[in-house]
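A single protein chain has been removed from this complex, and every other one stays in its place.
Order of writing sets the chain letters: A, B and C. Residues in each chain are counted from 1.
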Amino acid sequence: MADLKARIATRVAKELKDGDVVNLGIGLPTKVANYLPCDVHIILQSENGIMGMGPAAEEGKEDVDIINAGAQYVTVNKGAMYFDSATSFGIIRGGHVDATVLGALQVDKHGNLANWIVPGKMVSGMGGAMDLVVGAKKVIISMLHTQKGAHKILDECTLPYTAIKVVDMIVTEMGVMEVTDEGIVLKELHPDFTLDEIKEATGCKLIISPDLKPMQD
Amino acid sequence: MADLKARIATRVAKELKDGDVVNLGIGLPTKVANYLPCDVHIILQSENGIMGMGPAAEEGKEDVDIINAGAQYVTVNKGAMYFDSATSFGIIRGGHVDATVLGALQVDKHGNLANWIVPGKMVSGMGGAMDLVVGAKKVIISMLHTQKGAHKILDECTLPYTAIKVVDMIVTEMGVMEVTDEGIVLKELHPDFTLDEIKEATGCKLIISPDLKPMQD
Amino acid sequence: MKNKIMTAKEAIAGIKDGSSIMVGGFMACGTPEILIDALVEKGAKDLTIICNDAGVPGRGVGKLITNGQVKTLIASHVGLNPEVAQRMNTEDPGEKLECILVPQGTLAERIRACGAGLGGFLTPTGVGTIVAEGKQVINVGGKDYLLEEPLKADFALLRGSVTDKFGNTEYNGTTRTFNPMMATAADYVIVGTCEIVEIGDIDPNNVVTSGIFVDAIVGGEKPWQI
Partner (left out) sequence: MKNKIMTAKEAIAGIKDGSSIMVGGFMACGTPEILIDALVEKGAKDLTIICNDAGVPGRGVGKLITNGQVKTLIASHVGLNPEVAQRMNTEDPGEKLECILVPQGTLAERIRACGAGLGGFLTPTGVGTIVAEGKQVINVGGKDYLLEEPLKADFALLRGSVTDKFGNTEYNGTTRTFNPMMATAADYVIVGTCEIVEIGDIDPNNVVTSGIFVDAIVGGEKPWQI
């Protein structure tokens, strides 16, 4: 599992360009920063008020006034800036974040996203996710392809939406997909899987790119 | 004339309470700050981005980065703050300015105000006036009672409105008036004038306060 | 000039059962613990709390929830405080917590709109989702937006890093979060601050919250200890 997540994070990292402003969700997305090529420097935005977030704070050296959106003590890089929440979400909604990487419960062929609520279960709230996926220039979903065998990539989400028509790209351990007006296009397939396997693991029709490439670890 | 303006400014100054946040318009209103009782300290807001504006800068000691809304070099008092225009007008529209003092071309019995445009004449623009009169808790009009004999206090403004139903008080060289739901109530009459004189100089019915007082210089 | 410096107990004296209170901070980073503690001691009930989140048990708004003082919580995220779910699902009406979830950017902007005298704003966030229920959808330039309305409160409890005696305040690091907007959107604003300085000690270029918004200043706030 750890290897699969590393694979996903590695692949997502290749989507980020030098100088990009990026907001990484909690969990798997946070790991993406560890897999950037060394000539690519991105600027991390944290919605609780940082532009230019750095790595986690070393134990014993935490500044308790500086946390990330997951309430972990972090550092900031040179050239960072702190701001209030209205400013932060102005940056987010205003299209000034080049990419956001988030997990998902479900994504559908229209690019609709469900990642915040399972009716009947404990509700934790949407936090900044609804704003992020609406505002970021590129929305990359990084997740395991299925949830204990159940489809997560669907014709239509069955869970309540986080937002509609927002997902640009899906990266899983099986492959890399782009959401287009025609539906979900498989651009890369990981060599561990066959086309039939990824089709079976997907709840909507996968359009196979004529230019299909192998997904690299 | 200078005496009349001093009289008006002196009377307006009595309306301001210690600790009030006040925005003074260009011209006569600016002079109000010179007539405050010595135990009354107000906080001047300047819409171009100052809370806590001080007196004009001494010649030769100007900081060219610090001007007031009339483009004059000013100082700031201890405890001042600079802000951007969105913040400034958030303060203004948000009801955080206790009083604004402005001149007028016309005021009517509904509290409608016209002070920014004379059709056919050079248009200078409303600047911050429309926001100020809508947002300030108390709108005080300080002006000469008539314009070369023409009425300025009317049944209905004939010039385009700056805002509707915003004027709380009018201070002229002849008296002090309050705008109420019933119309304009004369609260103070200056001893230089008779009731008939002020009525004649006014283009709408003046309700005489049962508690009419003399206006002091 | 009016003295604004007082004890936490004095500062919160006006808070009553049923008051609405904005609380600054994000996961309790930027929340004034001394003011929360005083409010726990006072025990005012049926409060409406407006805060980014529910804090965590034992910190920030979490203390008020544990103490059963919160009737309604308006927040964007409550996942780090499991007690919220328990109290949302309880059958005991005296313990029951109503939780109104608002997207974080919309929450911040609604508070700002109130302070800035706006009647509302159009946001793309939430269009097509359950957040849109009951709200006007307005199309501008071919794109749909939700009309979101301002949010105000009776009180705001803010956490400053440096505050002068007039109330001008600076916030360090990410403690800034919701504090500056909340300063503008409540009738009575209390700053619990780490350091009180003389008027004039803060560079006018660096003041974040103007003292005109601040009604009470309480010293002795400390960065929360790990």
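Assume a contact is a pair of C-beta atoms (placed from the backbone, for glycine too) under 8 Å apart; a residue touches a chain by one contact, two chains touch by 3 or more.
Keep in mind that this is a model prediction, so the values were computed, not measured.
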Could you tell me which of the visible chains the hidden chain touches?
A, B, C
With the full complex in mind, choose from B:32, B:50, B:101 or B:189 the residue touching the hidden chain.
B:50
Of C:12, C:113 or C:158, the one touching the omitted chain in the full complex:
C:113
On chain C, what residues meet the omitted chain?
109, 113, 116-124, 138, 140-141, 143, 145, 147, 149, 170-173, 204-206
I need the residue numbers on chain B that touch the omitted chain, in ascending order.
46-50, 62-67, 69, 71, 73, 82-86, 88-89, 92-93, 112, 122-131, 134-135, 160-164
Touch residues of chain A, complete complex, unshown partner:
18-19, 21, 41, 43, 51-52, 76, 78-83, 86, 89-96, 134-135
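Definition applied: only the chains that are shown with their structure count from here on.
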Under the touch definition above, the chains in contact with both chain B and chain C are none
Maximum centroid distance from chain B, chain identifier (CA atoms):
A
So, in whole Å, the Cα centroid of chain A is separated from that of chain B by 55
Touching two or more other chains in chain C are residues 112
Check each residue of chain B and list the ones that touch at least two other chains.
none
